[in-house]
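Below is a structure I'd like to ask you about.
A single protein chain has been omitted; all remaining protein chains appear in their positions.
So, subunit A:
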């Protein structure tokens, strides 16, 4: 199965699984989002905006509130205070079915209850488009999503028989098959080997180039620096810094937030910041 070989900017493969008829990607923004659960403040008045055509990484230490913010942006949980808006409309006002045509979410959980074959899992991603003209694209979208995530050869295998990384890629294929203009990815690289990590972020990159809004939670600061247009660093439920990777990822800030001294060097060829722990 061929991974993506296209150079960055060649939108051909991405365009075939481009935003569905749901239309133009819209900005997704949180305004003063605050989440309190049993007295614990998980998010403390976060302002965040993800723009169409850009990959926006959420980084921060464990328990910083990255996944909580992603959950709020996805509409999984309502903010205790503040608001989340999609294209200017409050998320809570958007019908679930319409929302499913606007944004797809990759969670950290890839388990399924019953032993569905991988292909049927990917097919589930087309559910929001059932009984719409976009339904005609189902087969092509599914095949394309499985090709892009390198899982076509697993089509008939049942999920329980797959490795963790393979399951993660099947889940990603399902998210891509949903063909939404907004992608919310929670640690999409967590279970993946080196090449598939790069593949996934290249895919995210291509989707953004084709006009999608991509928000991705990452732990690997190097990946975040290499693939993001914007980076938001979160700690203790609040935004520490947001902006271009090279502005946000400074040695002092990373040490202050993570408690680990690092060196930040520009890559000799590309100039992308390299973050190396001081050992």
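Convention: a contact is a pair of C-beta atoms (placed from the backbone, for glycine too) under 8 Å apart; a residue touches a chain by one contact, two chains touch by 3 or more; residues count from 1.
Basically, contacts and distances are computed from a predicted model.
**Student:** Among "Electron transfer flavoprotein-ubiquinone oxidoreductase", "Iron chelate uptake ABC transporter family permease subunit", "Amidohydrolase" or "HDOD domain-containing protein", go ahead and choose the protein name stored in UniProt for the chain not displayed.
**Tutor:** Listed in its UniProt record, the absent chain's protein name reads "Iron chelate uptake ABC transporter family permease subunit".
**Student:** Where the complex has a chain not shown, which of A:27, A:155 or A:240 is the residue touching it?
**Tutor:** A:155
**Student:** Can you say which of A:61, A:82, A:117 or A:211 touches the chain missing from this structure?
**Tutor:** A:117
**Student:** Determine which one of A:104, A:214, A:262 or A:275 touches the chain that has been left out.
**Tutor:** Spelled out, the listed residue whose C-beta touches the missing chain is A:104.
**Student:** If you put the missing chain back, which residues of subunit A would it touch?
**Tutor:** Spelled out for subunit A, the touching residues are 1-3, 5, 74-76, 96-101, 103-105, 107, 109, 111-117, 119-122, 124-125, 127-128, 130, 139-140, 142-143, 146-147, 150, 152-158, 160-161, 163, 178.
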